[in-house]
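Note that one protein chain of the assembly has been removed; the remaining protein chains are unaltered in position.
For clarity, chains are labelled A and B in written order, and residue numbers in each chain start from 1.
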Amino acid sequence: MSRKIITLTSDFGMKDPYVAEMKAAVLGIYPEATLIDISHEIEKFNIQMGAYILSAATDYFPKGTIHVAVVDPGVGTRRRSILIQTKQGFLIGPDNGVLSLAAERAGIEHVYEISNPCFMLPVISSTFHGRDIFAPVAAHLAKGVAALEVGPEVKEIDRPEFTRILSGKESIVGKVLHLDGFGNIITNITKAQISSLALCSQLDIKLSGRKVRLKFYKTYGEAKPAEPLAFIGSHGYLEIAVNQSSAAEKFEVKLGDKITVLLPQKS
Amino acid sequence: MSRKIITLTSDFGMKDPYVAEMKAAVLGIYPEATLIDISHEIEKFNIQMGAYILSAATDYFPKGTIHVAVVDPGVGTRRRSILIQTKQGFLIGPDNGVLSLAAERAGIEHVYEISNPCFMLPVISSTFHGRDIFAPVAAHLAKGVAALEVGPEVKEIDRPEFTRILSGKESIVGKVLHLDGFGNIITNITKAQISSLALCSQLDIKLSGRKVRLKFYKTYGEAKPAEPLAFIGSHGYLEIAVNQSSAAEKFEVKLGDKITVLLPQKS
Partner (left out) sequence: MSRKIITLTSDFGMKDPYVAEMKAAVLGIYPEATLIDISHEIEKFNIQMGAYILSAATDYFPKGTIHVAVVDPGVGTRRRSILIQTKQGFLIGPDNGVLSLAAERAGIEHVYEISNPCFMLPVISSTFHGRDIFAPVAAHLAKGVAALEVGPEVKEIDRPEFTRILSGKESIVGKVLHLDGFGNIITNITKAQISSLALCSQLDIKLSGRKVRLKFYKTYGEAKPAEPLAFIGSHGYLEIAVNQSSAAEKFEVKLGDKITVLLPQKS
């Protein structure tokens, strides 16, 4: 029997003991786990950024991988804990949208509300469900427990506003999901939504109150140093970059900002 | 035979090659190791913060886990290197207090001074005992070497001042052990020491020269946004938090600051 992969995503940072406690909770139940950190540097309480980072990474993991994500401002209140079975594997976390993008990309098969105490730690703190509920459930699942044993099936998951884009005749309106460490601006507008535009080799956008015309390139290296460009990033989303520099700084963009792609009009 | 878990805690940061070198030293001796990082973002040379982070995480690891901790301002001088056998597992590091809180929580059985060169790397640098002594000793222990082979048994470990709190009739005086990434203030005052007060549902404290009355809640979520609160954290210590904001900033607290809990007086 091969060792199952369990990934962890959170806004806990790497300074505190919290991530290690989640791993300890997994290893106490399922010592064979291959534990992989996706990111623990999600901006505190930023569900949208957590949802993006998780969805970007999940594509590449083998079938059957179990992903745990904890960006959880409502811990200890009435928000549900869920396990989503997708066509690719499993997603575990609070039902606040942090799992939504990854779930949609992978294709949802079933959603269960986690409620069976057999698969949690014996004492549940009010502040740390990552360690006390999500990590143990992941470990039990890896060990062979069936998804439907964790609790009753539910119909719907929370789909926050950032999962939707507004597509009209004159424009497509999306949001800035993430600013990566290179200063690239990653939006929630997908390749499919602007595929016809890409052929034009240029793109008119509105961002931070400015109207900008960008060249469409396949990679940073095609642009001159310091030249801004648009391209489809390796996860299939529209990205704005500046070759060897920070687009986030150049365009003074913040997480969650609106981005408008202006469609060419027949004259 | 199952793979042994070896955890690493240090003030090395994640930018430098030092953590990887410790892992390489382990894997060269015991390739089956399950290596888990607890934290490498301990404030440089801050033994007290290292001791807290280590003790917070160790509780949750399975029996037999081997923990290596390196916050070591005295490396290359005469401070001892020790291996502590506890009721839960093993602690390895310099004898400067960094292992003390975790050792007390787990229950000390034996302490050995590491001196047997058979279990160290062939060349010992004067500046990096984490790689040259502590990691190899951990790997040999995982591989089956008995604890008493590493060196002579010793009676006492260094117990720095931060491991003690001052408990009187009018007040309990402790210290700020850690400020976590959410801005929560974590003290060295334990649940047991204030258990009667917790029933009162409020707490009078002195912190950074200010007297503050705080509500006692079970979780952040019970407080209003921006409301400060006291609660017993998931590791059993008194914590001060502000719901969805930073208590460390609000109360202008630094690591090591004094915190006084005022006991209710019969009038």
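FYI, contacts are C-beta pairs under 8 Å (C-beta built on N, C-alpha and C of every residue); 3 or more make two chains touch, one makes a residue touch a chain.
The shown structure was predicted, so the numbers you read here are calculated from the model rather than taken from an experiment.
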*Among A:M22, A:I38 or A:L99, which one is in touch with the chain left out?*
A:I38
*Which parts of chain B are in contact with the chain that was left out?*
12-21, 23-25, 27-28, 31-32, 35, 44-45, 73-77, 125-128, 131-132
*At which residues does chain A meet the chain that is not included here?*
2-3, 5, 7, 14, 34, 36-42, 53-54, 56-57, 59-62, 65, 178, 180-182, 218-222, 231, 233-235, 244
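Everything that follows uses one rule, which is that only the chains that are shown with their structure count from here on.
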_So the centre of each chain is just the mean of its C-alpha atoms; given that, what is the distance between chain A and chain B in Å?_
32
